[in-house]
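A short worksheet on the structure shown next.
For this view, one protein chain was removed and the others were kept in their places.
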Amino acid sequence: MPAQTNLMPVLTAAQVNVLMETVYPQLNEQFKYFEAIDVFRGGCTVRLNAADRHLRPGGTVSGPSLFTLADIGGYVCVLSHAGPDALSVTTNLNINFMRKAEAGPIDGHCRILKLGKSLMVFDIDIVAGPEGHTIAHATGTYSIPPKRNGDVVK
Amino acid sequence: MPAQTNLMPVLTAAQVNVLMETVYPQLNEQFKYFEAIDVFRGGCTVRLNAADRHLRPGGTVSGPSLFTLADIGGYVCVLSHAGPDALSVTTNLNINFMRKAEAGPIDGHCRILKLGKSLMVFDIDIVAGPEGHTIAHATGTYSIPPKRNGDVVK
Amino acid sequence: MPAQTNLMPVLTAAQVNVLMETVYPQLNEQFKYFEAIDVFRGGCTVRLNAADRHLRPGGTVSGPSLFTLADIGGYVCVLSHAGPDALSVTTNLNINFMRKAEAGPIDGHCRILKLGKSLMVFDIDIVAGPEGHTIAHATGTYSIPPKRNGDVVK
Partner (left out) sequence: MPAQTNLMPVLTAAQVNVLMETVYPQLNEQFKYFEAIDVFRGGCTVRLNAADRHLRPGGTVSGPSLFTLADIGGYVCVLSHAGPDALSVTTNLNINFMRKAEAGPIDGHCRILKLGKSLMVFDIDIVAGPEGHTIAHATGTYSIPPKRNGDVVK
């Protein structure tokens, strides 16, 4: 797919991390398990620093942990490209789990497929391991609330 | 859909809870946030006792928490109906979020749509609140590993 | 899930069939392959009269034919419950294929999971054969255009 380079972010990865830390303290506690690594035109990169708490039977990273990474990938896309309204919510997310991953850094490469006024559609390739295998792939939709005053909404 | 009453569980809800506590300590810590409430022919009921840690911006139960409930619903279905092999894994899960929910008990009503030798397909209606509104719905597939000795596999 | 009996249809199955014949002639040609069988509070039943043209390699009803039935099920839900605006469109549809089906009548039982102002979420159990096995299950979302004058919009 041609990259949607006409889309322009309004926040950096660092700004999104600060925003999420403020409005969504439940996401991470003392340690930054989930974080935005990069924000670019039409997408972003997010990371899960998978620890023991993210594992499931078999010693591999759990489905809910990878779902959370996918969901945060969409959240970073919408916050960075539609503006810092924390109340954007996921309406649909479909995820395929394809390979197992061990504890360690797991990266999610997100593309915005459509950015409308009230909906954003995105997908994410989740890769891990020394060879960068794709371990999961997800597609999702965020609902963007109507604009108010352009202020940060928590 | 006609209930699949030909399917017969081999474990009770209490047995599944003990099994999950043993093989999947990361799911709950000191408190039983996620638990099986009932297992019946062709399905089960699971519950999330949603606390502050499960909330997202806006004070509503987060998408990852509801995804976890859906995923656990499928896990309880597969453990109770295909036998206690902890290594069954989700291959696909699609979830729609429809209404907001506050902290408190959230129930997931699961149906097995197909139980094959290597795959199980299920869906789950997630309901909450005094009026029992549907707040989310998910459909998913679990991959069941080839049978070994009939022993519990962790 | 508790039936959404608070939802009230504004069109009957016969009225929806006439509407679809008028605005969507490509759906059926000389014969009524896809049709609404029933409309009730919070849902509907649709039917595919599967003929040779709907089969795929192996002699079973094809995925696209079952997808079309699921999509029409949602269309009948939205036309009958949100009013006869032909321009409502699918934004997402997820379908699981579980068993094979031969040519003959195939019924789709649809539930409206949420009917909002701009979006409707539904699911459908697709059953076939003498024993009424579930052969496929789908979940989807329709986008409902803003109301104009209450006229039929083609």
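Details
When the chains are written out, they are named A, B and C in that same order, and each has its own residue count from 1.
Here is the rule we use: contacts are C-beta pairs under 8 Å (C-beta built on N, C-alpha and C of every residue); 3 or more make two chains touch, one makes a residue touch a chain.
Quantities reported herein were computed from a predicted structural model and do not represent experimental measurements.
Looking at the complete complex, one finds that the omitted chain is in touch with A, B, C. When the full complex is taken into account, the listed residue touching the unshown chain is C:R56, out of C:R41, C:R56 or C:K147. Note on the undisplayed chain: of the listed residues C:N17, C:T68 or C:T134, the one touching it is C:T68.
Contact with the undisplayed chain is limited, among A:T45, A:T60 or A:N94, to A:N94. In the full complex, the hidden chain is touched by chain A at residues 1-2, 94, 96, 98-99, 109, 113-114, 121, 123, 125, 127, 132, 134, 137, 139, 141.
Along chain C, the points of touch with the absent chain fall at residues 23-24, 26, 52-58, 62-64, 67-68, 71, 86-87, 89-98, 154. In the full complex, chain B contacts the hidden chain through residues 91-92, 94, 118-119, 141.
Heads up, the rule we're going with is that only the chains that are shown with their structure count from here on.
Look at where the CA atoms of chain A average out and do the same for chain C: the two points lie 33 Å apart.
Residue positions of chain C touching 2 or more other chains: 94, 141.
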